[in-house]
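The complex appears here without one of its protein chains, the remainder shown in place.
First chain written, first letter: the chains are A, B and C, and each begins at residue 1.
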Amino acid sequence: GLPAPAFAQSAMPFPPDDPKAKAGGILKVAMEVQKMEDPATYSWVQMSNQTRHTLEYLSMTGPDNITRPMLAESWKPTEDLKTWTFNLRQGVLWHNGEEFTADHVAWNIARWLDPKTASSNIGLSFASAMVEDSDEKDAKGKPLKRMIKGALEVVDKHTLRLNLNKSVLSVPEDFYNYPTAIVHPSFKAPLSDNMIGTGPFALAELKVGDKCILKRVKKTTDGKDFKYWGGNVYLDEIHYYNFEADNQLSAFASGDVDTLYSFGVEQIDMANSLPGVIHVARTAQTICCRMKVTQKPFTDKRVRQAIVKAVDNAAVKTLIFPQGGDVGENHHVAPVHPDYAPLPPLKRDVAASKQLLQEAGFGNGLDVTIDVGNTDGPWHQTACEAMRDQMKEAGINMKINVMPAAKYWEIWDKTPFGCTAWTHRPLGTMVMSLGYRTGAPWNESSYSNPEFDKALDAAEGVLDPKERKGKLAVAEKILQDDAVMILPLFRPVYTIVTKDVNGYEGHPTQYHQFNKVWKA
Amino acid sequence: MSVSEQTPVLECRNLCISYFTRAGEIPAVVDFNLKLMPGEAHGIVGESGCGKSTVALAIMNYMGKNGGIVGGEILFEGRDMRTMSGEELRRIRGSKIAMVYQEPMASLNPSMKLGEQLAEVPIYHEGVSREQAIERSQKMLASVRLPDPQRIMNSYPHQISGGQQQRVVIAMALLSNPKLLLLDEPTTALDVTVEAGIVELIKEISAKFGTSLIYISHNLGLILETCSRLTVMYSGEAVESGDIGTVFTKMRHPYTRGLFSSIPVPGADKNMRPLRSIRGQLPLPFARPTGCYFGPRCDHFVAGRCDQGILPMLPVESGSSHFVRCVRFNEIDWSRATTRSDQHAPIETGAIVLNVSDMSKHYTIESGSAVLLGAKKTVKANERITFRAREAETIAIVGESGCGKSTFAKVLMGLEGATNGKVQLGDVDLANLPVQRRSENVISRLQMIFQNPFDTLNPSHSVGSQISRVIRKFGVERDPAKVEERVNQLLDIVKLPRDFAKRRPRQLSGGQKQRVGIARAFAGDPKIVIADEPVSALDVSVQAAVTGLLTDIQRENRTTLLFISHDLSVVRYLADRIIVMYLGKIMEKGTTEEIFSPPYHPYTEALLSAVPIADTSVKKRKIVLTGEIPSPSNPPPGCPFCTRCPYVMKGICDTQVPPQREMAPRHVIACHLDEATLRAMQPVITIEPREMEAELVAGGA
Amino acid sequence: MLKLIASRLLQMVLIMGVVSALLFFIFDSDKFKKQIAVAELGGFAVSALSDQDYQNWLERKGLNVPFYERYAKWVGGILTGDLGKSYQTNEPVATLVADRLKKTGILGFWVFALMIPLSLTFGIIAGMKEGSAQDRITSFISIVTTSLPEIATAVILMSIFALWLRWLPANSAMVGGWNWLALVLPVMTLVLYDFGYVARMTRASMAEVMTSQYIRTAILKGLPYKRVILRHALRNALIAPFTIIVLQMNWLLSGVVVVEFFFQYAGFGKLLLDAALFGDIYVIQAATLVAVFVAVLSQIISDVGYSFLNPRIRFS
Partner (left out) sequence: MAAITSIPVSPPPLSILKILQQPRSLIVLVLLMWLPLMLNVMLAGSISETVRPYLLLPAIPSALILYGVGVLSWRESPIAIIGLTLIFFWLIVAVSVPFLPLVDPNKPIAPFAPIGAVKNNHYFILGADFKGRDMLARTLWGCQRVLVWGVTATLVAYLVGCIFGLVAGYLGGWWDQVISFIANVLLSFPVMVLFILIMNYLGASGFNIVIAVTFASAPAIMRIVRGLTFDTKNRDYIFAAQTRGEHPLRIMIYELLPNARGPIIVDACLRLGYTTVAITTLTFLGLGLQPPDPDWGLMIKEAANVAKSPQFAYMLLIPALSVSSLILGFNLIADGLREMSLRD
């Protein structure tokens, strides 16, 4: 979390009310409409958008990438960042009329940590600091992780304490990760059958692959008036209409919708020609062409370095996203992260690359194959193609093996060399911790460097982002030098809204926050 | 009444017709003249492809996509049809000129009821009401002697038999009482007995309605029976025309003469008086010689005279209506003109090689009507066939279409298994031995010549390879050079140039294909050859060549020939013994002599009477069969012929199977008539003393 | 005829049995199970699952029992009218399929309603005079429209009529409720793609009829040209295309997936595509059964109709 705004205790997480705002209206959004099974196992941001205005989070990261309290009114870590106390907002009502309490949150957290839930939240750093190996074993004989006794402590009705076994910095940010929506303890999958939330909207109709209609909650199910804790909400209804990614812009063009989930860079010219406001969000969304350091030839650091050195990240970025976006520096921390520490800019060095190859025994050239799933659009492939052309000069023959997205997800963490899309995360430490810490479940490169882990731990021990930058720089540097990946760029996210939609801002993770949006 | 005072119904003057094809312009008809008086019947004969149909269609002014009249005029009732507008033509077509085509089935719309197709004619030509039109159609159907016109009006074409279809087409043509009726081979597709009925009908019609007729046929016998005048065409031009009597007896063109000498008229004999075919072939339209088109094939050809310029039609005597297109017709000594072909001693027959006893073949078919689930029917294609064949003997099997001739051949060849009985080839019983299980030896002893020359050769392989395959297959020769030698020998035998071995079947004419078929059949030195209607699809002159060929080969190899045919005149010429079949059963069998002279089986009698004979000296007794052939799946329980037999005895013939009467040794007749009645029968064919100026058929030697 | 229909129906049941067993078998492979998991839980999540969790998930989905047991259960379900639930949407398959069928039915109806008259007219005009200018022009149009891939036609039509002229909606998702206008572009695309094929078949058939002897007979009977064409040629010329048109039913059911996909029209083809990509076995099963049914139905219709149109068969 960031110090100043995050601790502004009474502040709402939303932008201030617009005095010109008008109530009423329906906001129509083009997006893939997916099913809502269990928020804890959400695998797509789209799913969370469908429930974001019903099921809320303890915190909320705004379009500016700053995390503010939401259902939690405030939080406070101890100095060592091991004990976090969350004061929950009072007067928050569930749609069934019950009052929102710390027990509910505790129930949610415990559920995430239960291996049976199979929630990806278990990979969040706060979560891994709350579990330990148990006596139980899974089918393969690996011990099952269970929550440490006392890790979760309900202090009083509106206070909750997390006792972590190591310092974790990103607890508030973690609590806005999309599968951490807080459900009522009466929850039973599938969610869409009986969704009880605290947000201003409730699900009125869901047809997967077709539409998802949200309506303002006026009354609780037990008949009381429902007053939303977050103040004024203007829209009457939010309609999600199912459009495949490729078709969203044409849906917008033909006036079917007011806004859309996102459109690709290849459509920006068309978008420019349409009446509407284009939002370009700066994000840490990226592709990571990572090498599995446990598989030949990438076990040899020199090979990896040779590959990395042969590529000019800036050139790749400019080619693919001429406007917006940031150049990547092969350590996965983005300029948009508050704790980003700039390192000396990367230089392409073909000679050095050749030299390294020579040393590694690939003097006659190196043949590698990269798997590309284009999971986030065809630009993955373009990036790889551009890199291939650059690598060729260093004597590296990179073959590009393109496969359907679904196929790619089957092998993303297994392939020796793959181009994986990583979504935005609010803090630099978070991505590093998820993807590069020894043994982390999403450590797709199987990278394991105790030094790096130590540096990362150190960085995660510092609350103040400015101060943290220095520590993170160390981790960044180690990761960069170990040449685990080519991370050429951080992509911008494009959306478009009609002129009469106000109060909308593009979010780095395409999270929809329509609480204060109003239609003219 | 003097003919010349009337306006002719139709007059063709110097008519020239061409087809425009990718190979260029094909002059299909050149300088054709014809004058047709009211009530007159004019015949046009000629080999296939000589332009007969083209003339007929030109008279209708319908030349198709690529045809055109390039010269001359066609006057219909004095008016040139070529100057008429489309609408005028439409009004004449179908009302004043009508046409009947070769294939009745194809010329009727398969998806319209016959009644409607008939009624159209008066509706569109005379504007009568529908009811009237239907009534008239019905009457017309009755007057072409169709039974139950009501039912036929409501039928679709495929629901009636071929003979009935042809009658419907004729009725359609007659509906508007046309001045001129064109008949383009109206009976070629029909059985002889049915043909006889139609011919009878046409004669009646021309007498009754006073309609002028143009009758096109390649069958001189038919023309003789129907027409009063005749034009002989050769390669696109008329070569001779005149009154039937004159032309038939005093022909003046070598081609006409050639045609007549290749027809197996009574009196021809394969040993004593073999047929003579015209040598060579009809030239292709664009490869015609200069001068006389017949020149290269003519025995009287004189270089420098016959190959000069364009020959005109000349009157035989000034003022006569007998014209001929030959510059030397006056110079030829017609009485000495023909040198007879070689005579042979009759072949001695040898031991019995094939013994068929009580062979039956039944097919089981699913019932056609699908509403009844799974009803099965039995088609008795062959019933208790019994006969023996000797070495070097020719046995003919005759009968109408569908009587089971081919079925018998298939059983013999092992393509079908017999249901009952025995077929003994030497000591092997072939009755139930499919060809796959037959030994090489048996297979090579039995070979077959197929009916349809266009079907008998695989279009994808060269002639040589198809013959050499047999040679290699039966192990006659193996060495490639010897195989080739043998192929060449065979081609020589069937009188084809050796370089035909490299040709593809499509480059061959029908007769040539049939000869290749024969060469192929004899390539394996078979002992028995079955020839399934090998000549019925061929022109007379080619037919003569092929039959001659068969006898020659038979004489040389002492092959037994099983000759299947529906044409009694060929059979008479070729066969030693004849088997007459009807609906799968043998009606009569005996030597050729015995079959062609009384006593007859009533069916044989009718068949004989139906065969048209192109000989003015032959007089026939008319026996026209009525009724249709019963369905082979539901034959009458007694004598199969009882439904059409003029001698039928109710109560006996239709209930009891007739006895096999042996009239003479090995002359068997299956009939209920008592022996006395049978013996008292009059001959069908009698030959009157000839009045021909030259002994054409007997030949001088 | 009855016998024919009965045997076809019997064959249909047989085919359905074979096809569905085959599908269950194919989808029983680990590969497809994993694919379903990935589609449902997301790629990261599945790879993060422990084996135990994966087994649990399989059990929850009912995928851990052998396929023949599932097959038997499924067959039992069908007999009681229960087609199972979709993995992807949690909806009962029956309503899902019924809804999509209805939509595709509407689309198909309009495609037929426009395509048949259009293609028959084109085909007949062309076939009336083979090789003439009118033939060449109509043939050229039909070949070109048919040879352009559907997707290209769709894009072109969309950018002209929807994005440029703005006459028609650019997609057919019909977010604001049923909208006939939204049907225009998909129908147009399909008609353009399909009509050429039928037109060419009609042309061939008409050309053949025009060379037949009975047409010559009709002309030489002195009938007006109009009657020759309309009464004599037409009916015979329509027999062959009829079968082809009926068989287009199959194609309209599932072959239109590109168009449905492109225009976001929630029809049967799209359902099938989504289900197949997801591995949504019960939807695939149900949809395949429907497809088999339609295939057999179209065969029956074409047989019955053919014999009805063609008296030679009807009365033989």
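Definition applied: a contact is a pair of C-beta atoms (placed from the backbone, for glycine too) under 8 Å apart; a residue touches a chain by one contact, two chains touch by 3 or more.
Given the structure is predicted, the values throughout are model-derived calculations rather than measurements.
Among the displayed chains, contact with the absent chain in the complete complex occurs for A, B, C. Of the candidate positions C:F24, C:F261 or C:Y282, contact with the unshown chain belongs to C:F261. From the options A:D114, A:E132 or A:E266, the residue with contact to the chain not on display is A:E266.
Of the candidate positions B:V470, B:L561 or B:V611, contact with the hidden chain is made by B:V470. Among C:M1, C:I15 or C:I300, only C:I15 touches the chain that is left out of the view.
Residue B:R288 is the one among B:R167, B:R252, B:R288 or B:K361 that touches the chain not shown. In the full complex, subunit B touches the hidden chain at residues 14, 16, 18, 21-27, 30-31, 66, 70-72, 286, 288, 310, 312, 410, 413-415, 435-436, 438, 440, 443-444, 446-448, 450-452, 455-461, 469-470, 473-474, 517, 520, 524.
Annotation for subunit A: contacts to the undisplayed chain at residues 246, 249-250, 253, 264-267, 269-270, 273, 319-320, 322, 378-379, 381-382, 385-386, 388-389, 399-405, 407.
Mapped onto subunit C, contacts with the missing chain fall at residues 11-12, 14-15, 18-19, 23, 26, 29, 31-32, 35, 130-131, 139, 143-144, 146-152, 155-156, 158-160, 163-164, 170, 204, 250, 253-255, 257-258, 261-262, 269, 272-273, 276-277, 284, 287-288, 291-292, 295-296.
As a working rule, only the chains that are shown with their structure count from here on.
Centre-to-centre separation between subunit B and subunit C, using Cα means, comes to 53 Å. With each centre defined as the average position of its C-alpha atoms, the distance from subunit A to subunit C rounds to 41 Å.
Interface residues of subunit C, counted against subunit B in their complex, comprise 1-4, 131, 212-214, 216-224, 227, 231-232, 235-236, 239, 309-312, 315-316. Within the complex, the subunit C residues that touch subunit A are 34-35, 38-53, 55-57, 88-91, 158, 162-163, 166, 169-171, 173, 175-176, 261-262, 264, 266, 274, 277. On the subunit A side of its complex with subunit C, the touching residues are 28, 35, 37, 41-44, 115-116, 118, 120, 122-123, 138-140, 142, 144, 190, 192, 207-211, 239, 241-244, 247, 250-251, 253-254, 256-257, 270, 375, 406, 408-410, 412-414, 441-442.
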